[in-house]
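With one protein chain removed, the remaining protein chains of the complex are shown where they sit.
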Amino acid sequence: MTARLARQGLWLAPAVALLAALSIYPMLYLLRVSFTALDGGFTLDHFARLFQDRFFAAAAMNTAIYTVVALGLELVLGLALAVLVDSLGRGRAFFRTALLAPMLLPPVVVAVIWRLVYNPQFGVLNGTLRSMGVDTSALVWASGQSTALLSVILVDVWEWTPFMFLLLTAGLQALPAEPLEAARVDGATAWRVFRDIKLPLLKSTIFLAVLLRAMDLMRVFDQIFLITGGGPGIATETMSLYIYRTAFRFFNFGYAAAMSLAGLALAVFFARGLLRLITARAR
Amino acid sequence: MKTALRYALAALAVAAAIAPIWWLVTISLKREIDHFASPPVWIAFQPTLDHYREAFFLRPFGAYLWHSALVAAGSTILALVLGVPAAYALARFRWPGQFRDKVGFWILSQRMLPPIVTCVPLLLMLRQLRLLDSLAALAVVYTAFNLPFVIWMMRGFFEEIPAEIEEAAMLDGESRLGALMRVVLPIASPGLAATAVFCLIVAWNEFLFALMLSQTQHGTTLPVGIASSVTQYEIKWGAMSAAGVVAMAPVFLFAAVVQKYLVRGLSLGAVKG
Partner (left out) sequence: MSLALEGITKRFGDFTAVDSVTLEARDGEFVVLLGPSGCGKSTLLRVAAGLEHADAGRVRIGGRDVTEMEPRDRDIAMVFQSYALYPHMSVAGNIAYPLRIRKRPAGEIAAEVRRTASTLGLADLLERRPRELSGGQRQRVALARAIIRRPKAFLMDEPLSNLDARLRVEMRFELRRLHHELKTVTLYVTHDQAEAMTLADRIAVIHNGRLVQFDTPANIYHRPANLFVAGFLGSPSMNFMEDGKVTLGVRPEDIEVSFDQRPGWRSGRVWVCEDLGNETLVRIAVGADQVTARMPGGVGAAFDAPVWFRFDEAKVHRFDQATGEKKR
């Protein structure tokens, strides 16, 4: 039997080896560095600092807000669009393809686009508003202390709603057609068919979409880095950005490592809970 | 809801999705004086190719483009070569106890790692190996990024295909590997195409690691090249937009080629009833 397992293992080995090399080594490194003080000795200071660091708390808060708000908006919009496009007779394929565009873009390009859009003086958003007579002096979007986080969230919603749309469309297509027809004959209006039949049957797809998106939202870095750099101040600094600042501005790799591990632990904890919810409900 | 209203809403959504992209395209084609005209000009402007000239001849965006293409293609091929057998093994073979689920979860959990977390150690590791600024090393890193996705998706597709088909082939004399290559993969080709496209897009768009791992122009990919222009003081919006348009064109091309398979591919692989 072990000979068979060895042969079977050969199929998995190269992939697992590569993944392990590029993830286990960094993890071990992180563990070592997080316990290493700036002078090289062993210390628990980095971890202790986490509890008192208000920047870390702020970054965690920003990440939480970002994740929850973006996820909520993307789910509702994605579902609404999936149902809407699914109900169209002709041209479905066109709408599906066109709506995918934002999520295909390189984050760099997304950042360039939205900097062009959000720029308070020259951007097309304020420009269009001004041409309609709106006073835009207070609308500073990504440059404003109180509006920056929402502005980058909207960018995420613009970019990733198509992903939810795609996943939910796939889910809708996989629904068996006959129970839906039976509901129509039984007397259900389109709304009731959706509420009573489609939505419950979509549950597992929705959970999967939420899980995948939540994992990506918690790690977000590229767009925020390129649009606001974490600012103004720390208004849009999520955990990834704070870790980056700690590691590459202050060169405090130890603390950055400790933060990374803490952030990772939170993410894994959250994801496992969600995964358990999915597998339980799907049964 | 009335049909006309539904189509109108869908059209509105498409407009919201496309308008910002279109705006970028116009910036790349407008003369500099028109860039920030008030009110904004969407269609009626005098086009110019100056920005494209500047981007690709004055600045080395052409080279960056080529680097991105190499890295994307290389990492996708490698991810498929390593990932497809692994996915097949997880889908078909008998494994003791919880092995299959545990390995599956471990592979999926790789996706949960924030890139920033693995960035620093990887950077140091590659520096020691003198592999900084190496496109090949970057491709290997991207392969590691894409492997979990490839394995997850392809496993789903393989599980959808009845095992009897390969069994028939093996009875006829095929080896396991042969059955995979000649029988199963052709059937799973829509899923394979969709997965390959996703890998290409991920590698093509990736920013952070490309930023970290590049030192000189020789190791710079297109996203990094564009970003380095953004963070300067005098932002050349025109040239940058031109580079941006060229950066997004191949992605749309890939997606257009396999768009038929994208939805079907996702529905087979990711959504299990």
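As written, the chain order gives the labels A and B, with residue 1 at the start of each chain.
Heads up, the rule we're going with is that a contact is a pair of C-beta atoms (placed from the backbone, for glycine too) under 8 Å apart; a residue touches a chain by one contact, two chains touch by 3 or more.
Only a predicted model underlies this, so the values are computations on that prediction, with no experimental measurement involved.
Undergrad: Let's see if you follow the contact definition: name the visible chains touching the chain that is missing.
TA: Within the full complex, the chain not displayed touches A.
Undergrad: Using the definition of touch stated at the top, determine which of A:Leu44, A:Ala57 or A:Ala182 touches the missing chain.
TA: Missing-chain contact among the listed residues: A:Ala182.
Undergrad: Using the document's contact rule, name the residues of subunit A that touch the chain not shown here.
TA: On the side of subunit A, residues 176, 178-179, 181-189, 192, 196-197, 200-201 touch the unshown chain.
Operating definition for what follows: only the chains that are shown with their structure count from here on.
Undergrad: Compute the distance, rounded to whole Å, between the mean C-alpha positions of subunit A and subunit B.
TA: 16
Undergrad: Over in the complex, which subunit B residues touch subunit A? Could you list them?
TA: Answer in residue numbers: 3, 6-7, 9-10, 13-14, 16-18, 20-21, 23-24, 27, 35-36, 38-40, 82-83, 85-86, 88-90, 93, 95-96, 103, 107, 109-122, 124-125, 140-141, 143-144, 147-148, 151, 201, 204-205, 207-208, 222-224, 226-227, 230, 237, 240-241, 244, 247-248, 251-252, 255-256, 259, 262-264, 266-267, 270-273.
Undergrad: Okay, in this complex, where on subunit A does subunit B touch?
TA: The touching residues are 5, 8, 11-12, 14-16, 18-19, 21-23, 25-26, 29-30, 33, 81, 84-85, 87-89, 91, 93, 95-102, 104-109, 111-117, 121-122, 124, 127-128, 130-131, 158, 162, 166-167, 169-171, 173-174, 204-205, 208, 215, 218-219, 221-222, 226, 239-240, 243-244, 247, 253, 256-257, 260, 263-264, 267-268, 271.
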